[in-house]
Structure formats: C-alpha cells, structure tokens
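First, the structure itself, so that you have it in front of you.
With one protein chain removed, the remaining protein chains of the complex are shown where they sit.
Showing subunit A:
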Amino acid sequence: MGLTLEKLALEQGTFRLEADWTVPQAARVAVIGPSGAGKSTLLAAIAGFHPPASGRILWAGADITQLPPGDRPLSVLFQDGNLFPHLTVAQNLGLGLSPRLRLTQAQREAVAGVLAQVGLGDKAERKPAALSGGEQSRVALARVLLRARPLLLLDEPFAALGPALKAQMLDLVDRIAGQTGATVLMVTHDPEDARRLCPLTVVVADGTAAAPTATGPVLDDPPPALRAYLRG
C-alpha cells in the first residue's frame, strides 16, 4: 500500500479538484493534463502546502494530512527555487540530512558520496549561481537521493532544460528512484516523458484527478479533455 488519496477535495476560490485513488508502492506515475487543471495544486496538497477542503492523504496506511511539509515521508522538487542561492552546494545537500546543518562525519561523507554519484564531486563549495541549469538540477536530485524519502514529487523541475539534458535528468530520477525504492509522482507536459519513465498516468482534467491507468493506452486513446490538450 503506497499513497492513498481518500475522497480528497481541493479548493481555491471557485476552482475545485477531486481525487479518490491509491498508488502502489514503488510505482512511477505521470500526472498529465491541461494547464490550470490543478496538477501543481494536487502535488502541493500531497506535499503539505495546500490544506485540503476535505478528505485524507495516507502513506502506507498512516494519515499524513495534518503533518507539516518537512515531516512528511516525501521529497519535492519545484519548477524553480530548489536550492538556497546563498548556501554552497554541500550546505544545500547537508540541509537534506540536518535542518540545523550540524553534520556528523558520516553525514559529511554521505554528502560527498551523492555528489560524486551525480558527477559534481568537484563543485561542493560552489554556490548555485556558479552552476549551469543542469548542474543545479543534479544537486537537487542528489539531495533527494540523500534524504531517501519513500515518495518523490516532481513538479516539472526540468522544464527549463533542453531536451537532451532533460532526458539525462529523467534517467537520473529513474536511477535514484530505483536505488531508494521511491514512489514517484511527476507532473509533465510532455507525453514522451510519461512514456519514458512512468508506467502509470493520472489524468487531471475537468475538476477530477482520475485514478492511475496504464500510460501507453491512455496516451494512445486519450479521454476527450486530454485529447484536446494533446492534439489541439
């Protein structure tokens, strides 16, 4: 039993989104749908930034609806602002292990280890502004690896990267999720991303986040709301 959204309803002004389904553990789920349908709001609610109007969010059977964001069993990457610009790469990673940035020797070695894994072993003392966009994404993913939380939410963190870099990052996500056994929910605008990484897809449209279904069939024969979005 992985992530369960139980009769979940989200509201923002006149906007309303409902979801009532379960994602199995270690699943990879694409979240796809027209702009403004509520994909980001759905992730924000799971991450703890948007209190639901009603319903519950459960992880492995435990209710996490009331937990503050930092205490939830998940890591989240936003479209931007995933790193503190005033902290070094190593400090940004260290925050994933200790919010007070008091690291033990073992934790420091863990930081160096994940940095080497994402190929940035020599950039530990740089600030984010001194890195390229791809490198910044890799630092953020290295922190996900370091925290090793069982659920990973991706709100289009690679949208600003070019196609080749984005493919690299998705491969890295694949590797990290495999390594940590994490369940992945990934918002995307690109059906190819979904096919590449996610066997399951949640379609968000018309006020509903539908239960996850197999990605291939739903993209080959999309429901009407998604068809308009995908094919114009």
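One rule holds for everything that comes next: a contact is a pair of C-beta atoms (placed from the backbone, for glycine too) under 8 Å apart; a residue touches a chain by one contact, two chains touch by 3 or more; residues count from 1.
The working rule: contacts and distances are computed from a predicted model.
Student: Consult the UniProt record of the chain that does not appear here and report its protein name from "Thiamine transport system permease protein", "Ubiquinone biosynthesis O-methyltransferase", "2-octaprenyl-3-methyl-6-methoxy-1,4-benzoquinol hydroxylase" or "Serine kinase".
Tutor: "Thiamine transport system permease protein"
Student: For the chain left out of this view, which of A:4, A:41, A:82 or A:137 touches it?
Tutor: A:82
Student: Residues on subunit A that touch the omitted chain in the whole complex?
Tutor: Residue positions of subunit A that touch the missing chain: 47-49, 68-71, 75-76, 78, 81-87, 91, 95-96, 99-101, 127.
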